[in-house]
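The other protein chains are all here in position, but one chain of the complex has been omitted.
We just call them A and B in the order they show up, numbering each chain from 1.
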Amino acid sequence: MSKSNSDFSVVGKRIPKLDAAQKAMGRAEYIQDIKLPGMLYGRILYSKYAHANIVKIDTSKAVALSGVHAVLTGEDVPEKMKMGFIKDNPPIKKGKVCSFRDEVAAVAAISPEIAKKALDLIEIEYEEQIGIFDPEKAMEKDSPLVHGHLKSNVLKMPWDIHYGDVEKAEKESAFVVEDRFTTQWVTHCCLGTSGAIALFDANDNLTIHTNTQIPSLAQKDFLESLKAMGLENKRVRVIKPIIGGGFGSKLDTYAYEHIAILLAHKCRKPVKIAFDRVEEFKATSTRQPTIIYIKQGCDKNGKLTFRDMRMVLDNGAHTSWGATTPSVMLMPISSLYRVENVKYVAKCVYTNNTYSQAMRGYGNPQATFAIESSMDMLAEKAGIDRIEIRRINRNQSGDETPQGLKITTCGLEECIDAVEKELKFDGKNEKGVGTGIASLIHVGGGARIYGSDGCGAILKMDDYGKVDVFTGGTDMGQGLDNIIAQIVAEELGLLAEDINVVHSDTDICPWDVGAHASRSTFVAGNAALGAAKKVKQKIQKFASKLFDVPAEKIEFKDKLVFVPGDQEKSMPLGKLLRKAHFSPGGTMLMAEYFYDPDNQNMGKELKGNMSMTYSFGAHGAKVKVDEETGKVEVLEYVAAHDVGRAINPLLLEGQVYGGVVMGLGYALTEEVTVKDGEIMNANFRDYKLFTAKDAVKIKAPIIETDDKDGPFGAKGIGEPGCVPTAPAIANAIYDAVGVRIKDLPITPEKVLVALKKKND
Amino acid sequence: MKAFKYLSPKTVEEAIAFHGQHSETSKFIGGGTDVIVKLKEGWMEPDFLISLKKIEEMSELHKNEATQELSIGAMVTHATLEKSLMIQNDYPIIYDAVSNIGSLQVRNVGTIGGNLINAVPSADGAIPLIALDGVALLHGPDGERSCDVKDIFVAPYKTILKPGEILKKIAIPPQASNTGSAYIKFGRRAAMELPLIGIGVLLTLDETKEICIKARICLGVAAPVPMRAFGAEKLLVGKKINEEILIEAGKIAADESKVRDSVRGKAWHRKEMIRVHVRRIGLKCLEIIKNNS
Partner (left out) sequence: MATNISFILNGDEISYEVKDHWTLSHLLREEMGLIGTKEGCGNGECGACTVIVDKLAVNSCLYLAIEVEGKIVETIEGLASTSGALHPIQQSFVKNGGIQCGFCSPGMIMSSKALLDKNPDANHEEIKHALAGNICRCTGYVQILESVEAVKNMGGQNE
């Protein structure tokens, strides 16, 4: 029988973030705040052109500047030092640049000011080449090539998928809709900008303090860089300081990290590279922009018959994880609502634009924008209510989707109900006001996109009943430390504050694939739970001798170890631990556990149950459209999610609210404006994040489905908040004024153009 | 930021004298919210920075009860104006404009004079002062002179101020009764915006409160410098003001504007926003007049 929240003492409680007081006092140390003795300051020079040959570089004046310790160009980078998941990107380019963010030189100096001055003294002669900025044009046969050594701008990627029989299903459909949608570049805008400090010890072992969401994979990347530098068999220690936001931006290693390593090695001193805001905009990665063609149909009763989608992704000049987002887009395409026949073709195309990376949702917001906009169009064509068509086709527990996703628990219907309860969907709003709904599916139980989807945990009890948990998982502000503390505390009958969670230091913490795919609560949570269970068994074994009862009779609550119903057989946990420690042949209790979920990599047929469970949600928006200006105001917003179990509703709501507002920015205001490869709005004035004054009333109903595989039933919820936001808004705008905007962001200009077209 | 010597004169004369000593290598600084950005970016590299913060008369805001003239020292901050009940009640157009410049942190430091002489096309502060027929008092090595606020601007980032000349204050002549004024900044967000277009309207009606005897329609970002839509103003004067005529005025004002496409917004949309908001803000002015009587 599934447990209810009243069965728990720590899980399900609104426990404030354990590190919040430290942060509230201004005592949290971010990379910007760390200074090491003798530290130098590195800085990077970027290309002046989107596409050019480097004819000549003269660094002599920079080298001669007093205070400069090292100047690097592409010539100084070992041949095999490359970044990105297909290793196509050296940290400093040699001979040729393919985008404005291409690194062409770097310096280390005794102050940031001197480093900056040194960059100004580097003279580079370029020979400009024709740039290609439109991915669809870049696909054409006679298009100039971004990388001359390749035969085509189209990347070799496997995204050509067909489940069932789409052609047949289309013929048999009663209603079919077809359209084209486009999404823009947006970027993470972490308040804490990027940075790293690299230093080598006397034996050439590297320590790097860096803003990362993937300490273990970053360690691997840096080991490869060391190898390329001729430093084999050396050690790399990755330490992540407190970071000012992640949102996916730190899922790959960046040139600045590898450059800091090169400079530190050359100077034999710690070297820090810290981005300013302009650099953060220009030299970190974006969410993948997409051109999406969608066709889907239903039978006369509104049951979906097929979904056929084709996408072109602007890959930019180099390849980071952005090119793999179709693997996640496939999830909503194949599995948001029941649809048997699915086709999906995606092409990633090199251009001379900036390159993309992971960003909250990992492709899902783009795909869901097209799918859920199209669902409303289909409902209208079929004459079916837009809530009803979603109910008819909703996913349900026990489903296996064409992609092979196994839906263990599904609260989608309850989420739709919750949205309908909060907002009016009867079309009887006042003029210019409308409501919209959109649903989501997302991985909620890890995501196997790498050889291992695992996470380790080491748990150490002290002599006083307190616990140190060393987790592979990474906290970046989302509150993973709380979640782990609450899970371990629940299991051991302690309070969250009794648990110290240590994370993000590869010398101390076990391996983890990274803080991505909304997986940390589920995977790192299960790892910590596994370790807690192991240590619990050890305590039970010891107490069983002490109390002379079978081990399974021993329970843990309120910091006591006891046998229910027997008041004599009870002891504070700390006392019991001391007894275990300070007896002849004593022992200190520790446990380790590595949890690797039983999920599947997609095979050659691009099928497989990538996650142990899936999170669902439905969002509803009520908007007011000013028909004279095109301006959209969000009046109310409801974001209901099936989260399995809320380990901490306070933090969970924080994830949802934050996700929703990021999604609203995606829908309405945010866009990295790129002109011929150059970013034109690299500041917070022109890159329009929502401000507190734009804040929206948001309700976040929590649906608990108690997933059998989740820690205490929990699923992941980090990303879903921003997944269906844009289509919920687009659908509400359509409801309000009858125009459908298919190109994000939905600016007043676009709304006004559409309104004029409609009224003509 | 390049090192400089910070000078802090206590009078305008002293400030001008300092400038005279280092004319090629010195710059004035007011609140600093624009100047410090320029210093950081290296767009400005003075050896001497002459602060106007200690010049008391430049920070004065007062209304002469006898003449009803409003005097705004150039160093009066946006926040001071925003919080002033006198401004809120008697000069709503100023309140509308200054209460949404940048952030509160910027408004607490940034000054109305700085907003004017920075001379960006998007300066919110200029529009109400032009609509109110503000007169700028300049003081330089050659003494004092004055000009209409609208004539300060020559081109983006360029004013008529001569080297060493300081904008000391802005004088707003008394307002006739039955006057209403309002401003709107049209932007994408509710705060932290530069206007895509800024529209300020001032209307004075005769004693019957029907016929317009004075109209000002002032536009920001509609041209390289803040502008008045004279044609639209002309249409309104002498006429009975209602929605229809304001619609017509909006059309004329939009046609008069010299809006351009930029990264921030499209020309056609800016035009459209002028058309829509001249009417809306005009109606708001009528509302204010009605409520004040």
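Keep in mind that, in the parts below, a contact is a pair of C-beta atoms (placed from the backbone, for glycine too) under 8 Å apart; a residue touches a chain by one contact, two chains touch by 3 or more.
Keep in mind the model is a prediction, meaning the values are calculated, not measured.
When the whole complex is considered, the residue among B:L39, B:I94 or B:L161 that touches the unshown chain is B:L39.
Listed residues A:G74, A:G192 or A:P711: the one in touch with the omitted chain is A:G192. Screening B:G102, B:G140 or B:G180 for touch with the missing chain picks out B:G102. Residue positions on subunit A in contact with the hidden chain: 16-17, 19-30, 32-33, 188-193, 242-247, 276-277, 476-479, 650-651, 653-654, 657-662, 683-685, 689-693, 695-696, 698, in rising order. Against the chain not displayed here, subunit B makes contact via residues 1-6, 32-33, 36-37, 39-40, 49, 51, 53, 79, 102-106, 108-109, 190-192.
The rule is short, and it goes like this: only the chains that are shown with their structure count from here on.
Centroids built from CA atoms put subunit B at 44 Å from subunit A.
On the side of subunit B, the complex with subunit A involves touching residues 186, 188-194, 263-266, 269, 272-273, 276. Interface residues of subunit A facing subunit B in the complex, by the touch rule stated above, are 628-630, 668-669, 673, 675, 680-681, 684-686, 688, 690-694, 747-749, 752.
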